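And then subunit A:
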Amino acid sequence: MNIKTLVSSTVMFSILTVSSITAVQAATDELVTVYSSRKEHLIKPLFEAFTKDTGIKVEYLTGKGGALIERLKLEGTNTKADMFMTVDAGNLWYAGSQDLFQGVQTDTLKSNIPAYLRDPQGLWTGLSVRARTIVYNTDRVQSEELSTYADLATDKWAGRLCLRTSKKVYTKSLVSSLIHHHGKDKTADIVKGWINNLAATPNAKDSHVMSAILSGQCDVGLVNTYYYGRLMDKKPNSPLKLFWANQNTTGVHVNVSGAGVTKYASNAKAAIQLLEWLSSAKAQAIYGSLNKEYPANQNIASDDVVSAWGSFKQDDMNLAQAGILQADAVKLMQIQGYR
Partner candidate 1 sequence: MLTVNNLSIKYQDNSVLDGFELNLEQGEILALLGDSGCGKSSTLRFIAGLDETYQGEVELDGVQLSKNGQHLVAPESREVGMVFQDYALFPHMNIFKNISFGINHLSKSAQRKQVLELLAMIGLEGSEDKYPHQLSGGEQQRVSLARALAPEPKILLMDEPFSSLDKSHKDHLVLQVRQILKKTNTTSILVTHDKDEVNSLADKVGIIQNKQLTIN
Partner candidate 2 sequence: MEKNCFKSKIWISVVALLVAMPIFVVAFSWALPEHELWAHFSENILSDLISSTLILLLGVGVGVTLLGTVLAYLVVMVEFPGRKWLEWALFLPFAIPAYVLAFVYLGVFDYSGYAQVWMRETLGIPGFDIRAGSWAIILMFVLVFYPYVYMMTRASFKRQKINMIEAGRLLGASPIRVFFKVSLPLARPAVAAGLLVTLMETLADFGVVSLFNYDTFTTAIYSAWGDFRSIEVAAQLASLLVLVAFFLIYFEKKARGQAKYYSANMANKKPYHATGIKGWLISLFVFGVFMLSFAMPMLQLVIWGWSSVADEWSAKYIDLIASTSILTITAALITIAFATILALPGRCKQTSVWLQSVIRLATLGYALPGSVMAVGLLYGINQISIINIHFGGESINHIIYGSIALLLFAYVSRFMAIAYSSIEASAQQIKPVFTQSARLLGASRMRLIWQVYLPMMTPGILAGGLLVAVDVMKELPATYLLRPFGWDTLAIQTYELSAEGLFERAAIPALIMVVFGALLMSVFQVLDKKSSKSA
C-alpha cells in the first residue's frame, strides 16, 4: 500500500519524464518472477508452498497467453520474467519457437516428467495433463452410441451437439490433432459435420457447454475433463458422464499446461529450482487437486475424483504438432464457418 501511494504520487509529478519508476522492487534476497496465463487462484497456493519450502519468494503476473508472449518478446533481454507458465502445448511451442526459453534438462525433471511431456530440447516442461473428450447426457445417450470425435460429425447427432468456440485454444489444439491424424480434407469434413450438427451457437466456455447439455439444449459435447470435475463437485447428481473418445483408434486428445525458464532470466537458478519443485510429487498433488487435472509426474496417482473417471488411452501425437498445425487448424475452422 505504502509503496503504491509513493509510486502513484511520483507518477503524477513525473508522467512526462517517465523515468523514475523502475526502482520499485522489493529488496529480497531471492526472488523468482513468473509470467503466467494460469489464473491466480490456481497458482498462488503452489507458489506459497514453494516459498515455505525453500525461502525463495515468487512474484507473478497473470495475463492472457498470447499477450504475455508478446510482452516477453518486446521486453527481450530486459525482461523481469524468469519463468513463463502457460496452458496449451501450442502456446508453449510458440514461445519456444520465438526463442523465449532456455534449454533446461536436469536429472530431476527427467525422472519426474516423462519425455513426451517435455520439449526435446528442454525449452519447456509439461506440468499437468488435461484430456479433451466427449461428455454426454446419460438420460438421452447410451455410451454405446459414442465412439470418436469424427463420429460426432455424422447425421445421427444432428441438432444434438454443443461445442465450445473455435477461438479457444483447446479447440484449436484438438483440430490440429485431427489434421495430424486425418489430413486437412478429412478434418474439414469433420468440422463441417460438427457445424451441421450444432444445436446452438458455439459456447464461450466449457461450463456453458455442459449447462446446455444438462438443460436439454443438446445431448453431447466436448470438454476438458477438469471442467467436468468442477461441475460434478458442485452438482454431484447431474446426469452427465465422460466418454473416452477414440479408444480403438488414436486415443483421447491430451494437452498440457507447463512452464519454461526464460532465455534472459536474471535468476535462472531459482527458476530451475521452482520448475523442479513444481514437478515433484508434493507439488503435483496440489496441482492436480486444485484443478482436477492429471499429474504430469507419473510416479503419483491422480486425485481420487479424477481416478474415478477411469483410465484411458492417450493420443501419442507429439504435442509440438499442436503448435505447428495451429494456424492451419484456425484457417480450416474459419473457412468452414466454425465460430
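The set was built so that all candidates are chains of the complex that A comes from, given by their letters.
Just so we're on the same page, a residue touches a chain if its C-beta (ideal position, glycine included) is under 8 Å from a C-beta of that chain, and two chains touch if they have at least 3 such contacts; residues count from 1.
Since the model is a prediction, treat every value here as computed from it, not as a measurement.
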Exercise for the section: Pick out the one candidate among 1 or 2 that is in contact with subunit A within this complex. Expected result: 2
Exercise for the section: Would you pull the subunit A residues touching candidate 2 in the complex into a rising list? Expected result: 1, 4-5, 7-8, 11-12, 14-15, 18-19, 21-22, 24, 33, 39-41, 59-64, 66-68, 70-71, 74-76, 78, 80, 94, 165, 167, 172, 199-208, 211-212, 214-217, 227, 230, 326-327, 330-331, 334-335, 337, 339
